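In what follows, a single structure is set out as structure tokens and then discussed.
Note that this complex is displayed minus one protein chain, with the remaining chains in position.
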Amino acid sequence: MEHVAPPAWVMLAYLISGVFFILALRGLSSPATSQQGNRFGMAGMLIAVVTTLVTHEVASLPEILGAIAIGGGIGWVTARKIAMTDMPQLVAAFHSLVGMAAVLVAAAAFLNPVAFGIAGEDGLINPVSRVEMGLGIAIGAITFSGSVIAFLKLAGKMSGAPILLPLRHVINLGTLAAILGLIGYFTVDQSPWIFWTVTALAFLIGFLLIIPIGGADMPVVVSMLNSYSGWAAAAMGFTLHNTAMIITGALVGSSGAILSYIMCKAMNRSFISVIAGGFGAEAAVSSGEAKEQRPWKRGSAEDAAYMMQQAESVIIVPGYGMAVAQAQHILREMADVLKKQGVSVKYAIHPVAGRMPGHMNVLLAEASVPYDEVFELEDINSEFAQADVAFIIGANDVVNPAAKTDKTSPIYGMPVFDVDKAKTVFFVKRSMGGVGYAGVDNDVFYMDQTMMLLADAKKMCEDIVKALQH
Amino acid sequence: MEHVAPPAWVMLAYLISGVFFILALRGLSSPATSQQGNRFGMAGMLIAVVTTLVTHEVASLPEILGAIAIGGGIGWVTARKIAMTDMPQLVAAFHSLVGMAAVLVAAAAFLNPVAFGIAGEDGLINPVSRVEMGLGIAIGAITFSGSVIAFLKLAGKMSGAPILLPLRHVINLGTLAAILGLIGYFTVDQSPWIFWTVTALAFLIGFLLIIPIGGADMPVVVSMLNSYSGWAAAAMGFTLHNTAMIITGALVGSSGAILSYIMCKAMNRSFISVIAGGFGAEAAVSSGEAKEQRPWKRGSAEDAAYMMQQAESVIIVPGYGMAVAQAQHILREMADVLKKQGVSVKYAIHPVAGRMPGHMNVLLAEASVPYDEVFELEDINSEFAQADVAFIIGANDVVNPAAKTDKTSPIYGMPVFDVDKAKTVFFVKRSMGGVGYAGVDNDVFYMDQTMMLLADAKKMCEDIVKALQH
Amino acid sequence: MDFISILSIFVMACFVGYYVVWSVTPALHTPLMAVTNAISSVIIVGALIAGAAGGSPTAKWLGLIAVALASVNIFGGFAVTARMLAMYKKKER
Partner (left out) sequence: MDFISILSIFVMACFVGYYVVWSVTPALHTPLMAVTNAISSVIIVGALIAGAAGGSPTAKWLGLIAVALASVNIFGGFAVTARMLAMYKKKER
């Protein structure tokens, strides 16, 4: 049975669905249009699902609606309950599901090619479809097992430390080569063992690829897997001749790739070095060196409150520690009090502050900080020179001047905030020993104009608010 | 004869050609990549032409090569010889040729549908192809006659004044309706008279639409016609099932539309008001009012030379008058002398300075002004407050503060340079009477810190350079 | 649709993806990840087809599971995106 072209309206419906997905991402170009964009996304999905149900002989509607209800219910409840700080692991978990769904669809297509219209006259699957299917299942399986590991590491259910197997690069490259070779062979021999071996190897390599990567590099990995899940969808779209899936695949594929690129660039690391793994391990070694003892000043909540009240302008630099401490609400309260007292307050967000791109923006938005008080690195960095106070809370690497000056530093070349130009710097962290994700010391601690506020971020903000209200 | 699908490599070749055209435009995102981009464009065209020649039964190769040689020779020589100030009319003239080519191709397809593979079993043309063809020839014809008028007005071979027929809106809408109605009827009756009537009416409406539009609005019209020529190419692409033509059509169509939009926005006029025509006519009336006599100061080349030598920073605002006077070379020389004497010199370009978008940039580039000394409105406008001298040469409307303050002014709402904030303003123009394109007086003439340098722009720059070198 | 048509659409869509994603404001990169998650579950189309009555029963069950998994993502992804986006507010004046 050859591929029979569906009626024109069906193909038009899938095209419209694809266009709606484009509009969904386009909406994200500004917060003002983003909710409208999300609605476009939902509409596009609805069109695609309804079109498919109407035009295909489906197993049985009640069973399908049941499956949608069960899955949808779980998804909905999870989405309602999840804390914003847990977004990275939620995204990873969701990716694993897309990967698994792609695997199941490819497997079903292999078992029932006639339903998919990809069987030839002789009942065999078209060679082109075999390649698409093989790629689809392999990418899907890698996405699944990789995302599961990423989820476990991000959720802290597995140690974030990189697990380094000996000869891992050889094993990985060998497995990849085997997968590609088998997919090639699959075009001439459609035996099930080939298909299932590809699947098994792909699950394995997804696992092998991700375990040597340190927990802190997981956001790059999650983006990369996001990209993969897109390409898997596109591969299945080629198999099914489905415009909506092809457009979506290209969108999601680009999105993941671009986000990985942005993160790597903002950390000044090459994508290859992230994927090769082992980053956290080296850092652990270097932090073992004896640290020189340099003088630093400790401040109190009262000092901070007093200085900020006197200031004309305060720039707040939040980082991962603020997220961990869930300090965003009380931080916004602190800013409100200051604003009422006539101080200008702005927030400065580094592209890799926190643990995923845009993470800090979501947390601040959650705490009702208006988004026009929140600025990107390039837009605000020149303002530190005029600022009276830089208030660094739970950030570390993103304000480390070593990135600008010390060629031996692991973060050398990463763009950082020029907090050292502010008149006074307050630095909120729990201890002098604790380092950031890159595991390096920070000269800002020891500057003349710096006062260390050693405490949990939430506690410190609460104390400052109390002091401000006296 | 039904449409026979060409071999896969042919379709791939057209796709690659289309992608190369995308890369050609993408290259223009920065001057550094632009030449590479242009080469992509040429390669794309070569691929499309060679693929067509190889896969189609063409009339006779010598004749075709002859036609290419004649046309190509004329194009090449024109491109070498044309003065940069004449770009607007060159572009208009080229558009008319694309329009005419589209008309001829559509006519040939109508006369010889079998060669195009658009004839049905019964020798009749497919209804869908008839609509595409009708739209193609109509848009092509409008592009042709409209561009001819635009060319004549821009080249000064026809008065730029709008020619306003009575009842023109009624006539135009009637003609448009007739064209669309006939194209609709064409799907059921394939008589030649319908086709040729559509063509004739389209030539007529192109003419009627453009004559009421004032010469100074021609750049918007040229862009609009650019857009039309794109849609005509796309329509023919649908007829021929040709990916390269479809992609090109969409690119060119968007490009023209976006440029028209940018111009209208930078002039704060609605597209409809431009297309409805009659702008120059109203302006002529308003300039008839008695002007109040206000005091102003006249400066000499020596004054300007002296003040600019003393200055730390000079911002040059060139406009249409500089282009007319061909003063770009001597202007750059003046800037060079100043820079040698330690003065910082920058150029500020308004989006609609000159007579077409980017016109000033080309002229300055021609005079070897480095493009990193040339700034857009939004990037430099805040610097006038710190500048010692604003040197306005042949510009007028784009520095008129009435756009910010006077709600009754025809240019109200147009973004303008804040030259009034500079410490000293020099204003080069030929006479106090002469007005800009919008025909309105300019308060900058009468400011305390303004000195009028009344002379031809080129002459004035020469005198200043002499004075500077003393 | 022939392969070249699909390929053409795919190539164009990659260009669109490139431009549309670069135009997303960095402040919305987390919602971007969530919503791409949701839309990549359009793979549910394949899952629905997999359950075709006439075919292999195994394929049908695989399809149903895939439908359920994709649904988690669709509902979860759009809902969490909506929840995040609702939090982004402009300053009140």
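Labels A, B and C are assigned to the chains in the order they are written; within every chain, residues are numbered from 1.
Following the convention adopted for this analysis, contacts are C-beta pairs under 8 Å (C-beta built on N, C-alpha and C of every residue); 3 or more make two chains touch, one makes a residue touch a chain.
Quick caveat, the model's predicted, so the values are computed rather than measured.
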Option touching the unshown chain, where B:Pro162, B:Gly256 or B:Gly299 are the choices: B:Gly256
From B:Ile246, B:Met267, B:Met308 or B:Met447, residue that would touch the chain that is not displayed: B:Ile246
Positions on chain C where the hidden chain makes contact: 1-2, 4-6, 8-9, 12-13, 15-16, 19-20, 23
Residues in chain A touching the chain absent from view: 5, 8, 11-12, 15, 19, 22, 243, 247
Positions on chain B where the hidden chain makes contact: 5, 11, 17-18, 21-22, 24-26, 28-32, 34-35, 37-38, 41-42, 44-45, 48-49, 52-53, 56-60, 63-64, 67-76, 78-80, 82, 84, 87, 90-91, 94-95, 97-98, 100-102, 104-105, 107-109, 111-112, 114-116, 128, 222-223, 226, 229-230, 232-234, 236-256, 258-259, 262, 349, 351, 356-359, 361-362, 365-366, 368, 370-374, 376
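Please note the rule applied: only the chains that are shown with their structure count from here on.
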Rounded Å distance, chain A centre to chain C centre (Cα mean): 16
Separation of chain A from chain B, taking each centre as the mean of its C-alpha atoms, in whole Å: 44
Centre-to-centre distance between chain C and chain B (centres being mean Cα positions), rounded to whole Å: 41
Junction residues of chain A, two or more chains touched: none
Per-residue overlap in chain C, given as positions that touch at least 2 other chains: 3
